[in-house]
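With one protein chain withheld, the remaining protein chains of the complex are depicted in position.
Coming up: chain A.
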């Protein structure tokens, strides 16, 4: 048998190179992108800060010190103190926990629900698609922050509910995204091949459709963490998110709004933290997009 089959002449065949998986290739191209790595570094920095918050906080973030109200940055209080004399650095460090936790868990929730619905809509089409897509349309018809406020108003103002609200308003974004991707992936020939082998729907979905539909979700997910952090900050700013003694960056902004002129540091540093984190996620997301989907580069 072997002798009748002409040998292959491709040069790639003669040397045994390492198998390169699509993920490893993507990482390599991501690592080459300096801006993306900068974004990743910022994100990792804030994650570490959040994880080790109790160890690195110089003061208790809730402890008032009325003798040192609204003090500017100094050797004892690097970033100054707020209107109760609480250390702003400690509050920012502790606030990183909440802001990041909220960002990640909102997006995780949105991806889970959105992708499940989107995959079903894209894969099964027909009335399933119609019903799910119309639900998405309804959710998208409201201005998202207004919808979030309404949800929090119904559930009651606390951080947990703000988180749910932000997750809900992001569901249709992920749902639509993955639906459109699934629509194109399911027409690929390797899906037909899988069917012709006799594979059932569940296996086709989880082994073929899903892995090939995830890249835009990963990119969008990274960018959405940034948006979620801003949105939760906005809810907290409006008094609908974190409640005392809990603190997040949005609440810090809200608390300091009366002292904008006399103690600008109370506002600048939490604002800067939000900006930096969001910037980090955005840079990382852009890098991921370039790495995972080279076609979108132009």
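Note that a contact is a pair of C-beta atoms (placed from the backbone, for glycine too) under 8 Å apart; a residue touches a chain by one contact, two chains touch by 3 or more; residues count from 1.
Convention: contacts and distances are computed from a predicted model.
> Tell me the UniProt name of the left-out chain, picking from "Glycosyltransferase family 4 protein", "Cation antiporter", "Peptide ABC transporter ATPase" or "Tol-Pal system protein TolQ".
The chain we cannot see is, by its UniProt record, "Peptide ABC transporter ATPase".
> Taking the entire complex into account, which one of A:212, A:243 or A:282 touches the absent chain?
The missing chain is touched by A:212.
> Decide which residue listed in A:34, A:63, A:134 or A:203 touches the omitted chain of the complex.
Result: among the candidates, A:203 touches the missing chain.
> Looking at A:37, A:70 or A:194, which residue reaches the missing chain?
Touches the omitted chain: A:194.
> Can you name the residues of chain A that touch the chain not displayed here?
With respect to the unshown chain, the touching residues of chain A are 1-2, 4-8, 10, 12-13, 16-17, 19-22, 188-190, 192-200, 203, 207-208, 211-212.
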